[in-house]
Every structure is written in structure tokens, then in C-alpha cells.
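All protein chains but one are shown in place.
Chain lettering (A, B and C) follows the sequence in which the chains are written, and residue indices restart at 1 in each chain.
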């Protein structure tokens, strides 16, 4: 075997903070063989990015302290001169970053930024050469019409194209190692699959080594040979990707794996499993929260709240029952500016959507970014006024109800939002945030409000004493619990969850999903659950609607949709979904390649 | 002429050379050079028929000769009119209603055409009878001439309809008056009598291209605000001129010259004259007074300006004379003098005539010990007016005149100790006489009991000085300058009579009497006979202080050639 | 006059969870205000500025007492201190002595120390009140524009553009000139001060308005506003309970930074001769008379100049510190 192109030995990175030095990476060692692919997996904050940056020597000039040895293509990054390190960046080792929008300079054309990456390492080359190379590079990452698009600015590209452009930039000098840090996190599954496929192709075509960083095991599964699992700065497990996935050794890896939502597990299976776990005496890590939640549940049961009580005797829904919500031919039109003459043109974000929703069920909505999921949710809650169509809630047409008449109805329909950071008011204590619902609906007794809020806090797995804290003191997962509590304080009938877990990492995501599931049982809730992650949707939904460009292309029982999809688009989505089994992943990849070949041939 | 600064104890010795007040400094017949003037702002107008500033009147003599003018002599003699375009001073008819002047022969405009009596008549018509266009100058002719309802040359283009002035022939001009006016020659010395050829008149725009009758003419068309250059007028014949006013080859005026900078350049000789003639500013004043070499080139003459506060009897409690007297007795004039800059800025005035005006007497009604006010008399006056604890009133002043403001503050301070509480009210100088202090209605409404003002004579006589500020007939609804609203029949009668009295010495007596009566009314608080600190650069020749214009006589100035 | 500086987001969107989790351990449960105060207290420079501000406020409040103890009445002429010929102060150093701490004014001999002390009243009063006017106006307009958007926003934004396109000083001067002497039941200096406060405050609101509008615009897009609306909250409730608390920080910071700007503005107007009526002492007014006596009485120029400088500097120091303290982005 040849020498490894990257070898890291006892890497330690610390940052000074208000509370003293924070060790972000703690004694990490690994190697990447020439042409090999290594995945680094771990939850948020585990030190993945810090490690990647160290490989590029990008901690230089910051207040981070880096010790240990990093050797990249024979050069010690820690001791080499600035000049030498600069020479290597982009040339020997190139990095592709997480957020494609902010990682590209908004004021220069894509071409300019690509050419620059080339010229800096090939000072003798002509601009024409560099340009040619940039076009090639863009072409290779699959940007159609590369010769023209090279003059576009980043904002004129879609997210996926930007990510490709960033990869193209990394490829300009044909580096030995490509370092990709969470490059697909912000992308749709289909695009994610394309990008991953692209990296795979590039690796085999160019003989590059690849370091793929992600918090999602499923993402790396099909693309790497070896995987490192990081937890709080250390590598807890490493090995061949098949071995690690099939027989994880470290408990952390195990929980990580268990948390990954699986597109092949149906809702029924999942429910059964969850119920099983709930019945078991509570133990282990998340035990405290669950215990509290159980206590709260029991107390609520004892009080005999009508709705809570009803949950136990929940009747199986029948098609004959009147639907709780029915949406008929709903359309939402936006005016978009920026035609050639700047005139506004019409654009239907939601186009002729109809569905019924019954008490106690969960309707999952999947679709790519921009397919109109959020718009639809907002229409249902009347945060947006539908352009046409009808929304009937409990037999009452609420499509055109004026805001004042709507207000009492708002008790019954609530929303949980995607971004746990922006969905809570940073300047309002969480107690007040949650209690706001009661207050705006006319409750004035502060004591009463506080009692109810604290009960609910415990129910969602937080402490009553958190009442007076501000959101900044909570993690993303906790914030999402707060947001859930806020949505539930008015005891709504229908809750619309707009991507409630997409901003969370897998383990937190799992906890939140479980919580939502429990609450549905306990409070007899009806959910509309919006997500772009097929696996997540399958776990929670009774029925699933697949949206594309504002239309619902398929709507059926979730098992039907996942197991025998009728629409091509649904199939495409399904093959694009990442799977944990590396063998399966490669099979999917082959299928995708086949599909592509067919479409280009056709 | 006024003497040098008298040293009122404690301070530095500040007496300056003063020789240009009583004699001509550097008398010389040399010609040539460029005489450089500076103006801190700009002329209100260079049209001889449309200006009311002494400096402009002095300056226009370069290109606008008048029927009568003032001789180039220092001291009192410089105030006595001599014929210029006219062969003699005015000849008055027996009934005193007609004044006749005859033009000299061979007088020419800059374009070589003859100056005729018609041109003078036209000049009077446009400057006095067309207020819709030319409204900046005085309007004595309008008031005095018997001209029916003549509407001025711009509305009525037949000059024959203007009957106030007749021209029996090309050289004779007759003025027909409504009432006799003994001092008519002074009016004939105003630049409004400078001839204007009717076909060259462009109304308000005439100032850009004045047709010269004097030794210099505009170099091309002039744009207001831009540098003005006067060059020799080839058609001018010095033989016809009683004055020698053609010494320099060229005369320049630069405008908008910052005061301190101007003073600096005056002292180092880059500039010759500050055309406004008001003297140097505080900073240069200190420089000059601390340096004997500079003092030797400085003069500190009285400007003929009398600074005073008018006390308005229509504002309570000044309807009571005793209350007015309380102000007169309570005022500390030395403080007000200090406000203007000390003795160099003026001598304390004790009555309402400037010393250079014939008829002046050194009297001091309501005078107090050391002019600092008298506690005893003030308190007695307050007692008498029934307000032993004092009262409150307002003092108005022109807000953009720093020294007037300071003087008002000084008055406020000295009255305060007697319980007379005053509020200061500043108004822009631009509207002071038109809208505020000059509007009796406004004065009454806003209760401006004490009004800061200053006055200089339009011509050097008691009538010229006092008629506008003391005669009952001159009280106007707007633009009033009789701020005390004095309407004393005795005063009115004396002033009217003086206008018809030929004998100068009896006129002087009448002026003394008017002065005494005005002071007696206790509506005037004169405090300063203003003085200016003038600096004459070494390079100037023939410098002397003209009592007629109260500044250096510009027409006489020459440059030392070496 | 001042260009708007970048404002700390009311929004701490960027705040990574990791920091809340690790760095913020000790801060858990503390309000952002408390954290800001803790940070501010550590900032010595800002605290010095703050202390000076408090000192000047006290000086302004207690002017009669201070001037009474250490000086002479501010409007009293002390002609014995003046060389009657030149109008300059007697003795060296512009008449500075134990009796006249900062010397005396040329011509009048008024006690410069007392006038500086009394001048503080005008400066602080107008600075504070004008800022209040700007802040109230700016906040209301900014929130309305940002929150309601659409044509309301377009209208208010244009309005702000118009205000910003005006030559303020000229305008203020002209306005002071054309306004009457008595109005709104006020007279003299009370009226003058009211007019100045109004003009300064009224013409400065767009600066704060723009900032508030920007903040509101970004806050409005945040999901918590939608959440609140989906709970059935009215616009007023959302404005008051959801937006305003987030705007407190920028409002506070901008007020602190606007006060010195307004103090400078007042000084400029007084310098140009359109401030309050004499003989009331103002710093700008004193400066405008000082240049003629630059060498015989340099103290006359330096005293008001330094008074303005130090006061404004103190406010700026404090404001800068406050901004940093309230800025979630500055971590150490």
C-alpha cells in the first residue's frame, strides 16, 4: 500500500472562551489512503468542522490552538510556512464548504471565482486557459450550459448549482484530496443524491481521495470506505463502513444508528417499537426527561381532562366520518417580479390541491424545496389567504373568514415551525412565549397561566423551573420542545408541523419525533406533518402526499406510497433517499445512474 | 475732528496716530498703480440711484459725478458742498420753492456723448419715482418735489410728465419743491443726481453696466458678487472737476473677503482699503493697539454714528416719563461702551447729536457720575413712577449684530440691580426696521419697551440727522425709524422751520434746541458716538478722513509709486 | 450628520446552539439585559464614559448650586476683570484664578466657569429632549414601515429619504428664523428650546427610523411572529409584546449615540447664532465669539470646546460600550 495522502496524529484543537479553554478536538488520529474515501460522522459540535479546517491549515491566524501532527501529501501542515500552506490549499487539498450561498462571494461571477482558484496556483497560465478549465470543471459537475453560466453570479444559481459550483472550484487544480464538509445538508434528497453520485464519479475518474463529513450516517454510507465516528472531540469508533454500520461497537454509534430514520420502516412498525419502549421501565440517558413526561401524563390523566381522557378511547377513524379538515382546489398565487421587462408574472406556489384529513390521523407532506409545502401549511392556518379554493374546518368554511372571527378558531389549529432559533422570541421568556396563547385568547389570571405552562413544560420534557429563562439558554432540541408546548397550550385539534425536525441532528430529531408521537396519542391530535425527508415522513404518517411544483402528485396510505409508488417523481425521490446499508446504497446509486442514462437517451 | 482715544484708567495706552483725521497724510501728486479695495460682503448695489450706504456714496464718486459734491478736505470744511457738474451751488428762488442748477460745458459720458440736464432729470425720476424697481435709495426728492402723481419713467415713458424737475435747456435744471427746503444742496450731492442716459437705463440691471460720468468706468459688464474693476474713462476731462479723483490707473474691489483675513492683508499691505469703511475687527484691533508701528498708521475717528436705545412711550410702563427716566439714570454707559469694544470703539454720548454735526453742544441731560448710572436717581425715578421694586420690559436688538447684542446685555445687567427685569429679543437686521422695531404695531404688541438702534446722518446737518428719528411725521407703519415714536409739536415745528431757514447759524441753534427737547422727552438713551479704527497702509497717498462720508475719501486716494 | 453605524441585531439568529450550550452555561437563566450589564461593567472605558455622562447630568441639574459655590452668577458682568481699552481679560491666562476658575469672558468679564456649568443645562436638556423626540418618532415610523410593509413602507421610506436629503443645518436655521416669537403658550427661551428640540428631534428621526425599520423588517420574517399570529394575536399585541422587546436594544444603543449627535447639533446652531436667546450661556455660542480672542484669552475658546468634546466623547464611549455589550456577536 502506498503512503497515506493524509495522516493525522493526535490532533488537539482548543478555543479560548469566556469559561476558559474549550477543547473542541481531543486527540484525533486517522489516515486517508491515496484514492480512498473516509467519512467523519458525529452530532453537531462534535468537532468535525474543526478537524476539517485544521487539515486546510485554516486555523492559522485565529485564536485556535492546534497541536499534533497533520501531514497532507507529505507536508506537515502544522509546521509548514504560511506560504507553503497557501500553495497546498486548493492545489493538493481542496475543501468544499457547508453553506453554498455564503461560501461564494456574492459580488463576483462564478467564473471569476473559479479562474482565480486556478490562476493562483498556475501563475503562468493565460486567462483563456483558466477560463477553459473553469468551463470544463463546471461541465464536469453537471452544470448545464457551462460556457454561459460561467458568467452568472451566485445568486442566479439554485442551491444545488451553487454547491456544484463550489465543488467545481475545488476541482480546478485537480487536488489530491477533496474535503467535503456537510455539503448536502441544505439540499433536497434528489439533489443530495446527485451530488453524492458526482463525488463518487469524480473519485473514481480522477483518483482523488475524499473526506466526507456529515452528521448523517446514511449520507456517508454509500460513499466512503472507512468511517470515523466522533463524539465530543474524540473518535469513538472507526473502521470499514460496512462493519461499523452492521455491527457497531460503541454505544454512541449504536444510538446514532438507532436514531436514523429509515425509509424502509413503516409507521406501524415504528409505533409498535415506540410503544414497547414506553412500556419498559425508563432507564439510560434520556431517562430523566421521559420520567418527567410520564409523571406529567399520569397527572393529566388523573385530572380527567376530557380530551385527554378521550385519547384512550380513540375510535378507529372511518372514512364515513366527516373530515376534520378538507381542502378543496386550493391555489395560491404570488406575483413575482423580474421578468425581462420587470413586469410581475403570476406564479402558483400551490396549485389546485385537495385533500381530506380525519380526526386523529397524520398526513405527511413531502416534496422538494420550493414545492409549496410551507405555503400550503400557511394557507390551512390562514396565515396566508388562499387565492382560490376552499378550506373547511369542522364543517365550517374558513377560507374567507375575517381575522376577527378567525381568532377564536385559532385555538384549534396550531403550527410548529422549522427553525427552532427563529420561532422563539429571543427577548421573551419561554414561559411568556408559551403562555402568550392563553393570554391572547383572553385568559388573564397570571397564576393560572403559569400553572398550565409549567405543567406543559414538564409534559414536553422540560423543567417547570425553566419558566423564566430565555430561549438562548436552550439547545435546538429543547427549543423545539418549547415550540411544541406553545402550539399545544391552547389544546388545538389540528397541529401543522412544518419541518419540525429538519434543523436538528439525528439523535435530537428522534427524541422530538417520539415526543410528537406521544402527544398525538395523549392529546388526540391530528397532524399535518411537512418534511422533505422521506424517512421521517414515513415514520409518522398515516397517509402521505407527495408535492411537486405546487401540485400533489400522489396521495395515499403511506405504506402504499413507499412500497408501490405510482408516480415517477415519487420513485425518483425514493431512490434518492439515503439508506444506511452500504450495499443497498450502491444499488440505489446504480439505479439512479440507470435512470439518468435513460432520461438522457430519451 | 474728534481727538484720540482718551485713556479711562486701568487699561493700556491705546491712542493712535490720528493724523489723517485732521490733515492729508502723504500728500502727493503721483499717479498710477492699482488701488485695491476689499468688501467683506458685497455692495447692495453699484447703481448710484439705488443705494443708501455711505461707503457706496463715497465709492460711486469714481464713476458718477453729481450736481454738487463734497470737497477733498479734512475736517469740518469737508462737509460743505461745492459744485461738481454744476457751475455753482443751487440758486434758490425767493419763495424758496425753486432750486436751479446749471451744468458745466463739455461734460461727457464715457461713450463721448454730452451730459445734458435731461440726463440728470431722468436720474432723479428713476431713482425716486420707480419704487417698484429701484427701492434701495433714499426718497427725499420724491417727498419734496411737486410732481403730482407722476409714476416714474418705467410706467410713464414721457419724461415731460415729470414736472417736479424741468429742463428749460440742455444745461439748466430746475427743481420745483412743495415746500421750501434750505439744505437742498446736500440733496444735490447725493449720487441720485448723477446723470443717467435714458436709453442706457436697464432698471435694476443698470448696476451691471453704469454709464460713467467720472474719471473711471466699469471694465466690461460687471456681475454682482464678482470682482469689480474700474479703468480710466478716456472721455473724462479733469479740467471740469473741482476734485482730483483720478490718481490710480485702475481700481479693484474684491468681494466676500473674510474680515480677519482682510485686516491681516490690510496691515501687511496686500490690500489698500476696506471699502465698507467700518474699521478693523477685534482681532486686528488688538494687534494694532499693541504695536506702536501699526498705531502710527491708524486713525480712530468718530463715524458720525450715534448708538442709542429708543424708549417707546407707547409700551407700558414707559407711558410714565418717570419710568423712562429710571432707565436713563440706571444705564451704565461705560458697560455699553465696553460692549462695543471700549473707548476705541466710541466716546460715550450724552445727547442726541454727534459732535461733528453743526449745532452740537456738549450737554449731558440725565448724565450721571462717571456715566455709570446713579443708584439714587434711579431709585427716586422708580419711586416716582410708582414701581419702587422695578418692573419688566423687553429690549430688542439686531441678532446678527454681536456688539449691539452685547450692549443690550450690558443694559440688561445694569438695570437688573434696580429690579428692572428685561428680556432680550433679537431679530434679524434684514427685517428689523421693516417688520419688528420699525413697525409701531409690532412694538406695541410685543411690548418692545427699549429698542436698540443706531443712526447716522444722510447729510451732515442737524436736519439730516434728526428729522428721520425725531419728527412726528416720519412715524411710519413699517420701516419706521422714529423708534421713540416722538411726536412733539415743538420738535416738529422747529425741524420744519429749519428747513426753510436760510441762515446756517440760526439753523444750528434750532438743532441744538431740538436736541435738548428730544433729550427732555426721556425717550432716547444715547450711549456712544461710535468710532472706527481705520488702518491706512503705508503705500496709500493722499489719505484723509472725510467728515462728509465718515471714512477715508476714496476719490482722493493715490498710491505711492516707487 | 452621523452615518448610521451597523447595529447589533436585535436578532441573535446567528447564535449557535453550541455557544448557548457551552459558553452560556453560567448565563443560563439570566436575561440578556443582565448579561449585557455584566459585560458593560467589565468595560472600563465605557464605564468611565458613563460616569462622565452622569457627572455632566448632575452638573446640569445642580448648576445653580455649583456655580454658586465655585463661581459667579453666569450673566453677571465683571468689568473690573476687563482691560477697558482692549476688552481683554486682565491678568494672565485669560483671567484664570481661584476666583474665576476658567477665567473670564473678554468684553463682559462674565465667569466662564459658571457659563460652562449653565451651558451644560442647555446642551443636556436639548440633547435629551431632542433625542426623545427622534426616538419616539423614529421608532413609531420605523415599526409601522417595517411591520406593515407594502405601500405604507414605501411611503415612509420615501419620507425618510426626503428628510435625509435636506441640508439640516440650513433648514434648522431658516426655520428658527421664520417662526414666531410666541406660540403654543410658550415664550422666549422656553419657546426657543421647544423649537430647537422640535427641529433637531424632528429632523433626526429618519436615522433611527431606518434602523428600526430594518430590524422590524427582519423580525417580521421570523417565525415567532407567525407563531404569535397563529395563536390569534392582534397586530397591536405582536407589535408590543413580540417586536418591541427585540427593539429595545437598538433603541437604547441608538438613543445613547444620538444624544451626542444632537448635542453637537445644538452647539452648531448656537455657533451659527440661532440657538437660545442671550444672555443664556451655550457652549456653541461661547465658541462663536472666542476666535477673536484666541491669543489674549485662549481659555475662552478652549473651555466650551473641551466641554462639548468631553461630553460628546463620554456619550459616544458609553454608547459604543453599550452596543458591544448588547451585541450577541461579540463574545469576549
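The definition used in the following text is that contacts are C-beta pairs under 8 Å (C-beta built on N, C-alpha and C of every residue); 3 or more make two chains touch, one makes a residue touch a chain.
By our rule, contacts and distances are computed from a predicted model.
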Review point. So which of "Cytochrome C biogenesis protein CcmA", "NADH-quinone oxidoreductase subunit J", "ABC transporter permease" or "Acyl-CoA dehydrogenase family protein" is the UniProt name of the chain that got left out?
Key: "ABC transporter permease"
Point to revise | Among shown chains, those touching the left-out chain | key: A, B, C
Study note, to complete from the structure: Given A:5, A:117, A:453 or A:473, the residue that touches the chain left out of view is A:117
Exercise for review: Consider the whole complex, including the chain that is not shown, and state which of C:33, C:245 or C:305 touches that chain.
Suggested key: C:305
Study note, to complete from the structure: Where B:79, B:117, B:257 or B:521 are the choices, the one touching the absent chain is B:257
Review point. What residues on subunit A make contact with the chain left out of this view?
Key: 56, 58, 82, 86-91, 94-95, 97, 99, 102-107, 116-117, 120-121, 153, 155, 166, 169, 337-338, 341-342
Review point. If the missing chain were put back, which residues of subunit C would it touch?
Key: 2-6, 158, 161-162, 164-167, 169-171, 173-175, 177-180, 183, 260, 264, 267-268, 271-273, 284, 287-288, 290-291, 294-295, 298, 301, 304-305, 308-309, 312-313, 316-317, 320
Point to revise | Residue ranges of subunit B at the interface with the undisplayed chain | key: 41-42, 44-45, 50, 52, 126, 130-139, 142, 154, 201-205, 207, 223-226, 256-262, 264-265, 283, 400, 428-431, 433-435, 477-479, 481
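As a convention for this text, only the chains that are shown with their structure count from here on.
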Study note, to complete from the structure: Per the C-alpha means, the centres of subunit A and subunit C lie apart by a whole-Å value of 47
**Study point:** Residues of subunit C defined as touching subunit B within the complex
**Key:** 75-77, 79, 82-88, 107-108, 177, 181, 188, 273, 277-279, 289, 291-296
Study note, to complete from the structure: Contacts from subunit C onto subunit A in the complex sit at residues 10-13, 15, 17-18, 20-32, 222-224, 226-234, 237, 241-242, 245-246, 248, 328, 331-332
Practice item. Note which residues of subunit A are touching subunit C in the complex, please. Key: 16-19, 22, 44-45, 378, 381, 383, 406-408, 410-411, 413-415, 417-419, 421-429, 433, 436-437, 440-441, 468-470, 472-476, 483, 486-487, 490
